[in-house]
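All protein chains but one are shown in place.
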Amino acid sequence: MGDAPANIFAAVSAPASRTSELSLFVLAVTGAIFFVVFGLTIVAVVRFRRRDTDDGREPPQVYGSNQLETAWTVVPVLIVLVLALTTARVIQSIQGVTRPANAIDVIVIGHQWWWELRYPGLGIVTANELHVPVSDPLAPTPTWLTLLSADVAHSFWVPRLAGKTDLIPNRVNHMWIAPTAPGVYVGQCAEYCGTQHAKMLLRVYVHPRDEFERWAQAQRQGDPQVPSELDAVVAGRRVFESNACINCHSVAGTVGNGRYGPDLTHLMSRATLAAGAAPLSPETLRAWIRDPNGIKPGAHMPAMKLTEQQIDQLVQFLLTLH
Amino acid sequence: MEATERTEATGGPEEIEVPAPTAWPLTMAFGATLLGAGLVTAGEVSLLGAVLLVAGAVGWFRVVLPVERSVRIPIEPEGQPRIEPRPPTTHPRIAEREHRARLPVEIFPVSAGIKGGIAGGVVMALTAAIYGVISHHGVWYPINILVAGFYRPELRATTEELSAFDGWALLFGTLIHGVTSLLVGTLYGMLLPMFSRRPVLAGGLVAPLAWSALLYPTIGMINPVLARRIDWGWFLVSQIGFGLAAGVVVSRSLRIHTRQSEPFAERIGLETGRRP
Amino acid sequence: MNQAAVVAGEAGWELPSRNRVGMVCFIVAESAMFVIFVVAYLFYLGKSPYGPTPEQALSLPVANTICLLSSSGTIAWAVRALRRGRLATFAVAWGATAALGALFLAGTGREWARLVHHERLTPATNLFGTTYYSLVGLHAFHVTVGLVLLTTVLMLTLFGKLHRRYTEHVEVLALYWHFVDCVWIVVFSVVYVIGR
Partner (left out) sequence: MTGEAAVTTREVEARFWQRLHEWIVTVDHKRLGVMYVLYALLFLLIGGSEALLIRLQLVAPHNTLLAPQTFNRLFTLHGTTMVFFVGMPLIFGFANYLVPLMIGARDMAFPRLNAFSFWMSAFAGLLLYFSFLGAEGLYGAGSAPDVGWFAYAPLTSRAFSRGHSTDYWILSIFLSGVGSIGTAVNIITTVLSRRCPGMTLGKLPLLCWFYVVDSVLVLVGVPPLAAAQLMLLADRFLGAHFFDTQAGGSAVLWQHFFWIFGHPEVYILMIPGWAFASEIIPVFSRKAIFGYPVLVGAVIAIGFVSLSVWAHHMFAVGMSMTANTFFMVATLLVGIPTGIKIFNWIGTMWGGKIRLATPMLFCIAFIGQFLIAGLTGIMLAAVPFNWQLTDSTFVVAHFHFMLVGSLLFTVFAAFYYWFPKVTGRMLDEKLGKLHFWLFLVGFHLTFTVMHIPGLLGMPRRIYTYEPGRGWETLNLVITIGAFFQAAGVACFLVNLVRSLHKGKLAGPDPWDAWTLEWSTSSPPPEYNFAVVPTVRSRRPLWDLKHPEDPDWVYE
């Protein structure tokens, strides 16, 4: 299973690795029970099957055994006791952790069907691709996630970093991750949330500390440089500002400050489009603007009925949003 | 049908009364469905549903009252099939009259297991306390490390903290130790009769060694604090102490004959020796 | 073997009455349903983001409660009369029960009218309106069903169709009526006592 990028046992973050240790333990215990009980079943069937030489008389009728009944009640009770104590300990070690002072805060807001990510301490707003610093086990800098929903219930799940926690409207949930190795970790929404539940993908970029600082710096920069000398870009910006795009999308420095759709200020710093439905490139951007439903049927973004020229200009503008 | 069945006189010898078929329940169910379906289609559908619902209810009422309507069905001429005797049961070797037994026939009384569990638990606690004293950590140390893994504040506790008296740890630890000891004791009481040749060896040595072997690789998961601080030699000694104490107490109790295979009348001493 | 075989005949074989068992089962199911509505009411108590609140809108329905609770007494009286074959007494007590039930419904209707027109409280107003109307309304619905059944029996009595042999049917109906009363006690304590 080395080629499975979302394997829950390939944990690289404290909650996930504590979980996978517990999981392996539970698997071992249940596996042992399976072999004993299933073995007994097989032995019973093979040993006591009716032979061809059977005399047709009924076997001895045994009604039961209080000893056996008690024994096979007590043994499961003992197993349950061990499992309960162990599980309670692991629950505490994940859910009972208080937020350390140096944790990074991220507010994750679920939308149909994309993720809004806000870093209140850093003044960053982005979407679908979460960037966090690596957390040294000796001096942990975990990331603290506050989970909210703008519409229906969603669930935040990046298997290698942590188990899932739901994002539920009118409710505030929390979870934390402490990734120990840099890399890209994939996940997706795990609570059925409507038509495009399947394409509500999620990526987590874990950076070494200094790389994370650089990323945060770049995201924090105020207005994107709009090279106004390029006519197409100016025209594209006008298309953006004079259409309904601005009702839903924000681009810092323009009149667009909608929050219904993802913030586009640093659009080009992301690798994917429409919550991972397609890789981000000029071609996919064009296709997406022309007909969002062609890429993600049911998506809430309407086809804006722009002319091909307008689409070109808009894409030119969007490509400047680094 | 022999003596175990008797005739019942309802409906005379040739006919039997059964409830009469009726369509009113169907009407009522259909009405209820339409009543609901109106919400997703048109109001008239609901209206029709309501009418059918009421009609069904009234019709049903009139079927049941004043007297339930029924029809008489003639009994089929073949009557009820006869049931013939089969080849007799194989009787096992235990004893002629035990072939309906709940096995095993001889058991230790339940109290033996509980007593064994208590004795074992006490011996184990004493061994642990002695270990605490000898290792210079104090009598409270063993019980503290037993529970430390299970609640968080103790996870990073120092040796000093773990040597001090802690009321909650004592309570929680005693609970875990007590419950487990009683359960294992009960198990001894139930299972040792089946290893009746050498109960003390089986219960005193084999069983503790077996569960210690099971715990050895898993203890780190179950209770990491204990795993870090455990002294396996002493651990084994205390487990064998438990096993020996419980095994001896259990096997010293008198075995009782369960008498469960005997008829109730015999068990309570009303009659003896009545056999079919 | 056969003298031993004839021990338990039908003579000593008595089973619980199907009507009563059926009604008890039905009441269990109904209770489970009411529990959910009561839980919803308690869960949303004080969670409405805007008014009116129970304190502002509700007043104790004392007369209503007296009506419904005393109807439990009259129906028990009616059943006892029927068991003894006194049909006239039965008719009076049964009629009284139905009348008290109708009074209760009328009282609820008046209260709702006041809430809708004066307090501007509808199921769509806020969480309190939603949970209040649904819980009290569900109970009122049960009273209505009970009232229809009571009236049917009353009609049968007046037309002389009722006979002593229907005592069990009437008893089972009375069981339902008692249940509706008990639910009112719960609803009353939850909505008007705890909730205010």
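As written, the chains take the letters A, B and C, and residue 1 is the first residue of each chain.
Quick note on the criterion: contacts are C-beta pairs under 8 Å (C-beta built on N, C-alpha and C of every residue); 3 or more make two chains touch, one makes a residue touch a chain.
Remember, it's a predicted structure, so these values are computed and weren't measured experimentally.
Shown chains touched by the hidden chain across the complete assembly: A, B, C.
Residue-wise, the contact with the chain that is not shown comes from A:G64, picked out of A:G64, A:P120 or A:P302.
Touching residues on subunit B toward the chain that is not drawn are 1-2, 4-8, 16, 18-26, 28-30, 32-33, 36-37, 39-40, 60, 63-64, 73, 75-76, 78-81, 83-86, 88-89, 100, 261, 263, 275-276. Panel shows subunit A; residues 1, 3-9, 15-16, 18-20, 22-23, 26-27, 29-30, 33-34, 37-38, 40-41, 44-45, 48-50, 54, 58-65, 68-69, 72-73, 76-77, 79-80, 83-84, 87-88, 90-92, 94-96, 112, 147, 151-153, 155, 157, 159-160, 162-166, 168-171, 173-174, 186-199, 201, 276, 297-298 of it touch the chain omitted from the view. By the touch rule set out above, subunit C reaches the unshown chain at residues 1, 5, 7-10, 13, 15-18, 21-22, 25-26, 28-30, 32-37, 40, 43-44, 47-49, 123-124, 126-127, 129-131, 133-134, 138.
Criterion: only the chains that are shown with their structure count from here on.
Distance from the subunit A centre to the subunit C centre is 51 Å, each centre being the mean of its Cα atoms. Counting partner chains per residue, subunit A has no residue touching two or more of them. Against subunit A, the residues of subunit B that register as touching in their complex are 86-92, 99-104, 107, 149-152, 155, 176, 179-180, 183-184, 186-187, 190-191, 193-194, 218, 221-223, 258. Contact residues of subunit A toward subunit B in the complex are 21-22, 25, 28, 55-68, 70-71, 74-75, 77-78, 81-82, 85-86, 88-89, 92-93, 96.
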